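See structure below.
Only one protein chain is missing from this complex, and each of the others stays in its spot.
As written, the chains take the letters A and B, and residue 1 is the first residue of each chain.
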Amino acid sequence: MTALLEVANLNKHFGGLHAVKNVSLSLARGEVVGILGPNGAGKTTVYNLLTGFIAPDPGARIVFQGTNVVGLAPYRVAALGISRTFQLCRPFVGLSVLENVVVGALGSRAAAGGDLEARALGLLAQVGLAGKEGVPVDVLSYGDQRRLEIARALAARPALLLLDEPFAGLGSSEIADLSALIRRVHVDEGLTVVLIEHKLREFMRLVDRVVALDFGEVIAEGLPDDIVRNPAVIEAYIGRDEGAGSVMASHAA
Amino acid sequence: MFAKPVDLAGAAVFVALMAALPLLFPSNYLIGVLTVSVLYGIWAVTWDFMSGLTGRENFGHALFIGVGAYTAGFMNTTFGLNGWWSLPASMVVAIVFALLIGVPTLRLKGPYFALAMLSGSVIMQRLMLIFWEQTGGEEGLNGLTPLIRSQIGFYYFALAALAGITALLLALSRSHFGLILRAIRGDEATCQAAGINVTFYKIASLAISGAFAGAGGAMYAHYQLQVSPQLFAVVTSITIITMVYVGGMASIYGPVGGAILLVLLTELLRNFGEWRLMIYSCALILILFFLPGGLVAPAWRRLRAALAERRTARSVPASRERSA
Partner (left out) sequence: MLEILIVGAVSSAIYAMLAVGFTLIFGVARVLNLAHGSFYALGAYGTYVLTSHLKLPLLAAALLSVAIVAAFGVLIERVFIRPMRKSQLAVLMITLAVALVVEQALFLTFGSEYRNVPAFIDAKFTIGGVNIAGARLLALGVGVVVIGALWLFIQRTRYGSAILAISQDPQAAQYMGIPSDRIFSVVMALSAGLAALAGILAGPFLTVQPTMWLLPIVKAFAIVVVGGLGSIPGSILAALMLGYAETIVGYTVSTSWTEIVSVLATLLMLMLRPAGIFGRRAAF
């Protein structure tokens, strides 16, 4: 089966800093993949490179559904079927909740046509924001803003959804709700999802496979249970410690 | 329908009032003031459509006005064409200028666009003086023919143009196109992530804004029957921005009120002659500090809410009767 997304030789220098080093990965359709790594590991930079917000160093290969996306403007990449969220919620300030979701659909041909407002209402119900259509976004709680981001991203009917730390800033019950939502969406829409996160517990339960980054390089790849015991990963997170393996494992339980 | 019945009623009342004024108070002076205020209304509405919605403020709107007016001037005097050709021609020329400046500057963040438009209007003013042999220099071009001979006839034409342009731009602003423009103001990066070609929409809205402003400029030329480099002045651009602030940014209809208020204010201040511009500029500073939401649009919204309250208050007893 051909991969949904093929990334090879992904590098990025910021001046002298080699922020992303030779990252390669391959996503199969329908997978839920997690990207793990301490702060500064380059995870968001990888997202920015994949979605065209930053240009990769020459030699990179990013092929999405058979199309080479290197060098395309971000809006073109998005229109091909990759939707992303941002680390800090970035809603359309000045627009209502419903309008935010409708705009999400206006950019891609796949999503156009039909009653966009009705579809948007349906998406809001799906993410648990039913009844809040007319609310201006700046009064929403952070958890609700996160849900809105996901609804906005879904409005474009993407094939690939990139989530950047969706649980950041949320309490444990909100995390559980959002996690269930992501799982539901993945199943219902048949999406491929990539997830950057810090919070190990929910993360490990959601993903099929993990890619671990540190200092811009892939240091490990595999099933969640294996990654958590991987010495290189443990060192990156906690530092060299004999007992750390069990600590990480219990965190992920 | 892009406007609620009460909005349409308000608009109808406004147009009727504007049309009736010269009939109630017959005076060429009044018609003149009203005509100028209507033309400023067109310029203010067009500015609001681009800058108010997208948040990318244009500091050189006078560029489009001057370009439209000079197009009319050249076509009418140098080439002897009938005045009515000026309108579409001025729109085309204005669009060309919008693209020339918009394409390089609108894909950039920050104030580059604002300052580029300012620079553009200043440079055009200089160019008109530099090439004085072709443009008539400081005196400009004279002897344009009026579009409609009767003063009140032209006024009604301008009023109809204002109503039509405002209706069109209001409808656009309430459509998905307008929604995208407002989303661009909200967060450009998120628009990009949603697949929207942000630069295209900014340029398109500038072109639309410029085209109608240019048409207004051509109308002004055929009203004053002359064009001069003063049309490109920074003061004109700033006056228009002030009108939009007074009217209510991004409302599209508010700036019409703002334009009329400010032109009337200018006439009342005529006795202050030299102090007028100073008073204007100080007023702008005060508005920026204390009334950034404007006067006209917020007032209309409050009126609308009060009317809605009265209607629900009246209908409640009736429904209580029915259920009793």
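The definition used in the following text is that a residue touches a chain if its C-beta (ideal position, glycine included) is under 8 Å from a C-beta of that chain, and two chains touch if they have at least 3 such contacts.
Small disclaimer: the values here were computed from a predicted structure and weren't measured.
Student: Over the full complex, note down every shown chain the hidden chain is touching.
Tutor: B
Student: With respect to the chain omitted from the figure, which of B:108, B:264, B:291 or B:306 is a touching residue?
Tutor: That would be B:108, which touches the missing chain.
Student: Please pick, from B:148, B:167 or B:277, the residue that touches the omitted chain in the full complex.
Tutor: From the options B:148, B:167 or B:277, the contact with the absent chain belongs to B:277.
Student: Decide which residue listed in B:21, B:81, B:96 or B:122 touches the omitted chain of the complex.
Tutor: Of the candidates B:21, B:81, B:96 or B:122, B:122 is in touch with the missing chain.
Student: Which positions on subunit B touch the chain that was left off?
Tutor: Contacting residues on subunit B, toward the hidden partner: 55, 57, 59, 101, 103-105, 108-112, 114-116, 118-120, 122-123, 126-127, 130, 234-235, 238, 241, 274-275, 277-278, 280-282, 284-285, 288-289.
Following the convention adopted for this analysis, only the chains that are shown with their structure count from here on.
Student: What is the distance in Å between the mean C-alpha positions of subunit A and subunit B?
Tutor: That pair's centroid distance is 43 Å.
Student: Would you tell me which residues of subunit B are touching subunit A in their complex?
Tutor: That would be residues 176, 179-180, 182-183, 185-187, 189-198 of subunit B.
Student: Which residues of subunit A touch subunit B in the complex?
Tutor: Going through subunit A, the ones touching subunit B are 51, 53, 73-76, 78-79, 83-84, 86, 90-95, 99-100, 102-108, 116, 152-153, 155-156.
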